[in-house]
Structure formats: structure tokens, C-alpha cells
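Single-structure report; data block below.
For this view, one protein chain was removed and the others were kept in their places.
Right after this comes chain A.
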Amino acid sequence: MAGTTIVEQVLARASDKDRVNPGEIIDVTVDMAMMHDSGGPRRILGPLAELNMPIWDPNRVVLVADHYAMPNDADEAIILQTARNFARDHAITRYHELEGICHIVPAEEGYIYPGMLMVGGDSHSATPGALGAVAIPMGSTDMLGVLVAGKTWLKVPHTIRIDVEGQLEQGVMAKDAVLWLLGQWGMSHATYRALEYGGTGLASLPVEERMVLTNMAIELGAKTAVCETDAITEQWLTNHGVPLPSSYLRPQGDPFYSEKIVMNLSAIEPLVARPPRPDHVSPVSAIDRQPINQAYIGACTGAKYHDLAMAATVLQGRKVSPRVRFLIAPASRKALQQAAQDGTLQVLIEAGATILSSTCGACAGLGAGILGPNEVGISSTNRNFPGRMGHPTAQVFLASPATVAASAVTGYISDPREVWPS
């Protein structure tokens, strides 16, 4: 009998079936629903009242205020208030405000476990796939349906298998690997499909790096993305107080994949996505001394503790260019605390970084760090569409935190390997 991919295993369990097949439409029971202040309560409150139905299980709902958690005006403060009041009125105890970004906080809080099925009211909701969760992004009204029913319908996706081999060179990061995929495939290649990362090379990537591979699955068009679990996953789970599952999450037998590729980490060099699209990918080495006005380390993609530590490795004993605004918005308060404890934060500040709040901020064009007309930024975030980080004529290059840090030092887009300590 044919085998099953990880996503098929999880969807079969969630739909109470022996197996599910790609293309099949199934009703699934969700283990957890995550939403944030922008797409969550403020959009759902009215319709929920109209329907006059209770939330199916407040203990399975996580609400993270990250988009407007540093309100810039009264309208934004009202959005935030709405989220806060919603949590109170519906007895949602897993409410997190100013603690970090919605794709990072649930993992840090120990809410995520391998094999769970979750839905998230944000396009980058596949991020917990780094821990073996299957997480499906959706919009507000779909989320409303989940909130009242605890269920939703899904079409079982085909799976693309990505076999990770080798090991990244020093100064090269998982962000470069996912940009490499975008360069190969473009933004719609994986549309309606799931990504499954596995293989020997995964062992060289810590969980926070795997989160970059799953986070930017949406830029490839994917419905979700998941990593095989292993000893590294289990170490993370133990550190975050999550009970260990009885076995590793792996594909079973010989499953059908709609596509299989090998991603050799050893062959990947630092890459950037040129404006205005995440799939306009070039090697940093091919970008000719492009000057920048701003270097931004932030977002769910590129400001976790590991990202801050990599930036600090580049910045140790260096100062950023006086021509560059160097902004860091740590992805969570825990990431900031960890960086403060081991000296990482001090290196960043001494190099000339301005530390911003642990919110979405400029990543979504919402807060501090907005770019002006024709300004050029390099950013560890995940999207560079026109107007995403500010003025429609601003130009954003997407890169790894190491590349962003190296560029902050020189004032132009630079290869972190050239400044990496030997």
C-alpha cells in the first residue's frame, strides 16, 4: 500500500479517517486556532455577535497582539483594545500583547507540538511546521467559522518533498536557502501544495532556522510546510516544557510526492531578493555596491534569537555606517531577553543598532521604520512588494540577518562571509 506524507498523516488523524488522498475535501477538527489583532477580533467581533454563537473552546484559541501592539494613533489603539477586550470577554487566557510576533510566541510558550493541526489567521501561519505541526493559514471569515465550530473544510494538498543535504557555510543562513528556492521556483510554484522538508541536512539547522523555511513557504505559494522531527525538535520541546511524542514524525512507507527536489545547503551562497518581488533573487556577490539608507532586522522571519546572534557575530567590534539607520525589532521579548543575557544585545547596541519593540512594525508598513520615497532598505523580513514597508517607490532588498548586518557596516549590500570572523 502506498505510503503517506506527514501532512496526509496529520490530516487523516484530524478528519478521523484511516487515510486521506490529495484532492479530497475533508472536514477537520482543529487542535488550535491562532489569530492576531489585525485580522482577528476587530474583523470577527461584529459577525460573531450577529451569529450569536459562543467560541467552541477558548482554551484552544491563541490571540497575539503584534500588528498594532504599539499603536501610533487612537484608531490603532482601539484595534488593540478590541483584541484585549475580546480575550477578556471570551475567556481566552492565551492572550499575548507586546510579547512578540504571532508565529513565534506560540512556539516559545510551548503551545506547539508535532502532529497537531492548527489554523492561523495570517498568511505566514505555516511557521510552526518547523516543529512538526501542520498549520494552515486563513483569512478572517474562515477563522470565524473555526471559532464557532472548531472545524473547517480543507482540500488535501499534494506534497512537494524537499530533501535537505549538506550544511550551510559560515555566514550563510536558512533565509538564503529559502531565497534559493524562490529563485528556482518563483512565487506560485507551490500553489495549493504542501512542502515537506526532511533529509540528513536538516540536522544542521536549529529549530529557529527551520522556522524560516516554513515561514516563507507562503512566498512560494504553498498551503503549508512541515519539517520532519528529530532530536533537535525534541530538545526544543523539552526546553519549552512540551511533552515528547512517542515517535518522530516522518513520512510513512513510500508516499506519492507531486515533486521531489534536493536542496544542497553546502552549495548555497548569500542571496537577496531584489525589489519588488521575493522571487527576484540574485547572489549578493552579483549586486554591485548598492547603497542603502536603512538596514532592518525584524519580523517573524528574521529576528529570532538565532538571527540576533548571527548579526552580532558580524557586528562584533564593528560600527555601522553613519549613512545607515540600523533598526532591530526582536521577534519576541524572550529573544530580546536571551540576547541581553549572553551579551548579544550589547554587541548590537555598541555597533549602533536602535532597538524597536517586538512587534510587526515596519515589516507590514505599520510602525517605526517606514521607508520614504525612493529610499533603499535591506531587510530580514519576508516581503518586498511596492508599498509593503512604506512609500510605494521605496525599494526593499530581502536578505538574511547576517547579510543585513554586513550591509549595515559597509553602507551598501555586502556579503557577510567577507566580514565573518575566522
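Criterion: a contact is a pair of C-beta atoms (placed from the backbone, for glycine too) under 8 Å apart; a residue touches a chain by one contact, two chains touch by 3 or more; residues count from 1.
In this section, contacts and distances are computed from a predicted model.
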| item | value |
| --- | --- |
| From "Probable peptidoglycan glycosyltransferase FtsW", "3-isopropylmalate dehydratase small subunit", "Sulfate/thiosulfate import ATP-binding protein CysA" or "Pitrilysin family protein", the hidden chain's UniProt protein name | "3-isopropylmalate dehydratase small subunit" |
| Selected from A:L98, A:I349 or A:A364 as touching the chain missing from the view | A:A364 |
| Contacting the left-out chain in the complete assembly, out of A:I79, A:I104, A:M211 or A:L327 | A:I79 |
| Which of A:D122, A:E375 or A:D415 contacts the chain that the document leaves out | A:D122 |
| Residue touching the undisplayed chain, where the options are A:A69, A:M118 or A:M138 | A:M138 |
| Contacting the left-out chain in the complete assembly, out of A:A149, A:A203 or A:I261 | A:A149 |
| Interface with the undisplayed chain - residues on chain A | 38-39, 43, 47, 50-51, 53, 67-68, 75-76, 79, 121-123, 125, 137-142, 144-145, 148-149, 151-153, 187-188, 191-192, 218, 221, 223, 277, 364-366, 383, 385-388, 392 |
